[in-house]
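After this line comes subunit A, so read on.
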Amino acid sequence: MMTLSERFPGFVRGVSTGGSISISRPGRDMDAARTQGVFSHLHLLERGALGLIPQEDPAQNDRVDDLKAVIHTLRARRDELRVQADRTRELRHSIDKGDFLDEEDYRTGENSEIRAALLTAKQTELKKLLKAHHLIGGYDLIETQPGKRFCVSLHTAYEGTYCTTYHLELDLTRTVQVVRHDVPPSMPLDTLVQQNLQTNLPAFLHSLSLHLNALTSRQQQIVLVKDQIKSVDVLESNQLCSVLVLLCRGPKQQDPETLVTLLYRDLTSELPTQVTVESEDDALPNSPQWKKSKTLLLDQPVHKALEIMNKTGVIA
Partner candidate 1 sequence: MDETTRTVLQRVVRKVPATRLREVLRTWGRVPARQLDLLDFSTSKFVLFEDVRSLCEVNSNRLTLKHVCELEMIYFIGNPAQGVWRACHLTEPDDDVMTVELRQFKEQFKARLTELISNVSVKIKKHDDEAVWIRIAWGDHFHRPNQLKPTYVVHHLQTPYVFVYNLSTKHKPLLYQALVLATRHGSMKDSHLSGKSLTSIRDFLMRSYQQAFPTKYARPLQEKNTAPTNPNIEKEHAEQEEKRLQLACEAFGEGNVPRLETATYKLETRYRGSGNETLNNREEPFRALIKFSSANLLVSLNHCVSAGMAETPVTPLLSSITQKGKNYFVITDKGSGNSSQSMVQKK
Partner candidate 2 sequence: MSTLKPFSKIPELNSANVLLVENEEQFQKKLADVIVNAEKDVSVGVRLARRLPLPVENEETRPCIDLVVFIINLSFERSFQSVELSLKYVDPGFFLGKVCFLVTGARCWSVSSDRLQSVRKLATSLRCPLLYAEDQTVEGVNTAAARLLRVLKVTAGLTPWATGLSLSTLTRCTLSSDLEGDFD
């Protein structure tokens, strides 16, 4: 009886107090009670209260009609939207294809709102794309003299931070020429220019950008070595950072000093192409420890390699 008492506390109270039972719909129900017993009557009443017995209410009929009307309008709206969506899709497709200057549509003014909205969306998208392009290291082009000269900025970055920005001003009047630049003088710019400035500008910019980024990486690595690994001295380097001579000390006081020379022949890479180890102790460079270290130096940026070597006890 829990359900009943929960839902109809007043009703249960009515039963328990005895006396006259007052229920909402006497008539037919009362007859049923007389013929089938109190429990079945109560059961009937419970079902009625829970709404399980279909009720024929005129108000309810009105509501059904209303809802039917709502369904009808919603369906109509849906069809309308479907058509609109189709049209938008179509327009978008045509805009994507590039022929968004459809004369007829313009004249009739049809779809003008959607068209404007779509174009704005397209523009925003392109702007974002451009920004993303800059962020991942694209080139900034600025016309300095319309149709004649322009200026390119090449950004360099190392491990997620921007470093130096280099610039080139190019002249297009007759052949493509570099007017001025602030690329380091040791950079083989002339070679790159000869290779593909005339024929393929993006390729030229790409290779130059590779060179510059690799240079920045090498410069930053040297800075990090000087900064983080105190036991290693940078004896020699050059402007291009293509040679790096390091003086390493062993972990023990009496260990001989080691001269590590890194050669970066591939200027577009931040990793060395050749590693030589020299020491007063002739056997040391051929020890398994140092052999391992050599491969490590070839595979890892120099500051990371030295850090690992430090941890594994090869150097102090």
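Candidates were picked such that all candidates are chains of the complex that A comes from, given by their letters.
The rule we apply is simple: contacts are C-beta pairs under 8 Å (C-beta built on N, C-alpha and C of every residue); 3 or more make two chains touch, one makes a residue touch a chain; residues count from 1.
The shown structure was predicted, so the numbers you read here are calculated from the model rather than taken from an experiment.
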Tell me which of 1 or 2 touches subunit A in this complex. 1
Contact set on subunit A toward candidate 1 in their complex: 140, 142, 144, 151, 153, 167, 169, 179-186, 188, 236-240, 242-243, 263, 265, 267
